[in-house]
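With one protein chain withheld, the remaining protein chains of the complex are depicted in position.
A, B and C are the chain letters, set down in written order, and residue numbers restart from 1 in every chain.
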Amino acid sequence: MKKLCWKILLLPLFIYFIFFSYSLASETETSAEIISATQWFNPQRINVFIILIVFFAFVLYFIQKAKKGGSLFVRRIAGLDAIEDAVGRATEMGKPILYISGIEDMDNLQTVASMIILGNVAEMVAAYDVPLLVPVCLPFVVTVAEEAVKQGYAKAGRPEAYNRDNVRYLTSEQFAYAAGVNGIMLREKPAANFMFGSFYAESLLMAETGLSTGAIQVAGTANIHQLPFFVVACDFTLIGEELFAASAYLSREPKLLGSLKASDLAKFLIMVMLVLGVLLETFGITKFTSWFFVQ
Amino acid sequence: MNFYERMMNLDRRWIYLVIGLVVVITAIFPFDVPLYVTPEVRSIYDYIESLNPGDVLMIGVDYAPEVMAELHPMTYAISRQCFKKDVKLLLCCLHQNGPGMVEQVISQVSKEYNKINGVDYVYLGYKPYPGITILAMGQNFRIPFPEDYYGTPLDSLPMMRGLTNFDNVKAIINISGGSGTELWINFANGRYNAKLAIGVTGVMTSDYYPFLQSGQIFGLIGGMKGASEYEYLAEKDGYISRAKNQLSAYKTMPIQTTSHLVVILFIVLGNIGFFMSKKKKSRI
Amino acid sequence: MGTEEIIWNGVAAFLVLCIYTFLYKDTPLYKFAEHLVVGVSAGYFAVILYYNGFVPKLITPLKQGQWVYIIPAILGMMMWTRFSKKWSWLSRFSLAFYIGSGTGFAIPLYMQNYVLRQFSSSMLPMGFSSWALFCNILIIIGVLSALVYFFFSKEHTGIFGGTAKIGIWTLMIGFGAGFGLTVMGRISLLAERVVFLREYLLELKYYLYLLFKYGLPL
Partner (left out) sequence: MRRTLPFALVTGVGFFMLVQYFVPKEEFEIAYEWILDWTIVIGCFAMLLGLWSLTRVNISKVQRKTPGWGYSLIAIAGMVFMLLVGFIPGQKSLERGSTFMLLFEYIYIPIQATMFSLLAFYIASAAYRAFRARTVLATILLLSAIIIMLRLVPLGPLSEINQWLANFILTVPNMAAKRAFWIGVGLGVTATSLKILLGIERTYMGRD
């Protein structure tokens, strides 16, 4: 039933777009400069549109396949396996676990991915009697983090172990937040620090302080400028896309794993097109490359 | 624990102490750093050197106060060099928080060299939508900027006589802390073939080298390092002077040099300790 | 500097030193500064959000009669249902709106700026006739092998694993470069603080000199 709903919802959208993109594709070259206000489709963005459609098709196809029980192998991601070990060690030592979700709001997909990982971490922690501390930088994220932790505890069958004071708002200002987190690291001495999400200059402030307290640290971000610091100061680091793969990897749900396959297939296609584009460029044919440029 | 092992597990606070001391001492007793000037900075400098009095150079200033420390020295040094050589300046700003930056530079530097607004320089002001503005300027400066920053119609400014579009300026230098640079490259250089060079922040620098290689820009000043190279050149030729406190990027170079040296030394020491203690272990 | 400025800057200089004690260990001075800044910045953020967000984006439009802005007001109020156990599920609507807009916005944006742009600008002509062309070959090899590293559905073994290894090497060179580039900016920040403290001390010395010599509260 639900499936049908989705299809009904999506189908007209797709048809609508394909229709318009066809009718306007011919105009792409002539009217590239001025977009008339009466148009229903921006012809300059046809390339984004087509690639999105292809990618969506991949995702939907693999999710369907996964539902039917096709085999979906996913390689080991060391950083994600390390989460479980770190939780284990913290519980052995009876020390708290610290979870930091970056300094951006819920409209950033890295924060969303981080919240999904938080749910999984909460589920692992729930079985033991160690606190899961989640100091948060933005009020909106507090709400989501509370829900994620609550849900994790409930999934593990221990909803009563959830303590509301452990998920707390600190402040929304970057370095004031970092100062607060450093304080928590030094005073509550967590045995494991998890840092997943969108980080900026505060990354090294937290990671170095965490290291000095001897905690196991696992970090992950898609902000490339901060990755060097996580790499040098943390035991395990999730690099870029690995952060987004985490939700599928940790939950092992076939539906979610399907999207990993889709993104792999997309990468493969990109590599093929890249080689093709390079060869064409080498022989002086630039039409192919310029099709991908977005104004 | 032998010496090498102790060296390897040095308390971090010793490192903090050394870094702190080095920065404080160099700040109190600065010295001259012989600077290697990269060709991409030199080419901008030499190009401006080759201009004749009366030529017009355009500077696009697209940055906000956050990146002022890195980019302001570039704007200052270039405008001082131009004014001293009696090269005229045309300035514009395509960053919403930038208009004040330009105003600060031009009002100060014009006073230093007794240059007159409208005769020796024109400040066009700020317009949103940088891409469209650059395209329009390529047609005619008067399309996006009918008046200058101070509200005077462009046609009543003596300097603007015969100055229609990018074809009439010798070169454009874009100093930017954001994505505006790409628009200048794509539109001013790509569409109108203007001679373009850029100054960007340190983090952005590596993204723009390919444009240098492909010849779309003829020079690149990257971050504090590039700015101090430029100041170094300009000081040598007497365009700016230390006595008047006109070197702001180069002034920090001694601190940078000593602290970088210390960090590298620490890394080397750490590795010596690492290899020596490994050697000892394998001997046992 | 006048008396007032000397005092305010003195407060600032004191707080700077408080923070620096953290380098030695977690001192009471650091704890003081830390808690102070957490409180002050939370208050600051709330006030700024009110004047720069709430007033222009809600109150002004409502005053102008744009009644459609009732919707965000309702959605916002729904956030407050979190104070009650029974009604807290209503806050999901506000969450849904927020997350929905963020994700929908992200899809084309990321496709355009991250996927399309990066991969189209990697399509470079290659060859052995010039250094630039040869560099292009290396760039393409780097991009391809780093992409291989990000494959999730295949174990990193054999040729595939070898390519992935080149990929992770490429990434590591990039990270090393990123680290090296950042050192400069961070040192500048420290230098700027040192200059601040030094200038304050000089000002203070001068102020005290005047004070003792002439007894003038400036």
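In this text, a residue touches a chain if its C-beta (ideal position, glycine included) is under 8 Å from a C-beta of that chain, and two chains touch if they have at least 3 such contacts.
Just so it is clear, the structure is predicted and the values come from calculations on it, not from any experiment.
Note on the chain not shown: across the whole complex it touches A, B, C. Contacts to the hidden chain, counted on chain A, fall at residues 6, 9, 13, 17, 35, 37, 39-42, 45, 48-49, 52, 55-56, 59, 63, 105, 107, 109, 112-113, 115-116, 119, 138-140, 142-144, 146-148, 150-151, 154, 165, 167-176, 178-179, 187, 201, 204-205, 208, 222, 224, 228-229, 231-233, 239-241, 243-245, 247, 251, 255-256, 259-260, 262-263, 266-267, 270. Where chain C meets the omitted chain, the residues involved are 8-9, 11-13, 15-16, 18-20, 22-23, 31-51, 53-54, 57-58, 61, 68-69, 71-73, 75-77, 79-80, 82-83, 89, 92-111, 113-115, 118-119, 121-122, 135, 138-147, 149-150, 167-184, 186-187, 189-190, 192-193, 196.
Residues 10, 12, 15-16, 19-20, 23, 33-36, 38, 205-207, 209-210, 213, 225, 253, 256-257, 259-264, 266-267, 269-271, 274-275 of chain B touch the missing chain (whole complex, contact as defined above).
One rule holds in what follows: only the chains that are shown with their structure count from here on.
The pair of chains sharing the greatest count of C-beta contacts is A-C.
Averaging C-alpha coordinates per chain places the centre of chain A 18 Å away from that of chain C. Centre to centre, using the average C-alpha position, chain A and chain B are separated by 36 Å. Listed for chain B are residues 203, each touching two or more other chains.
Chain A has residues 225 in contact with two or more other chains. Put simply, chain C touches chain B in their complex at residues 23-24, 121, 132, 135, 177, 181, 183-185, 187-188, 190-192, 194-195, 198.
Residue ranges on chain A touching chain C, taken from their complex, read 45, 47-48, 51-52, 55, 72-77, 105-109, 112, 140, 143-144, 169-173, 175-177, 179-180, 182-183, 186-187, 224-225, 227-229, 231-232, 239-242, 245, 260-261, 263-264, 267, 270-271, 273-275, 277-278, 280-282, 284, 288-289, 292-294. Interface residues of chain B, counted against chain C in their complex, comprise 13, 16, 19-20, 23-24, 27-28, 69, 202-203, 205-206, 210, 213-214, 223-225, 252, 255-256, 259-260, 263.
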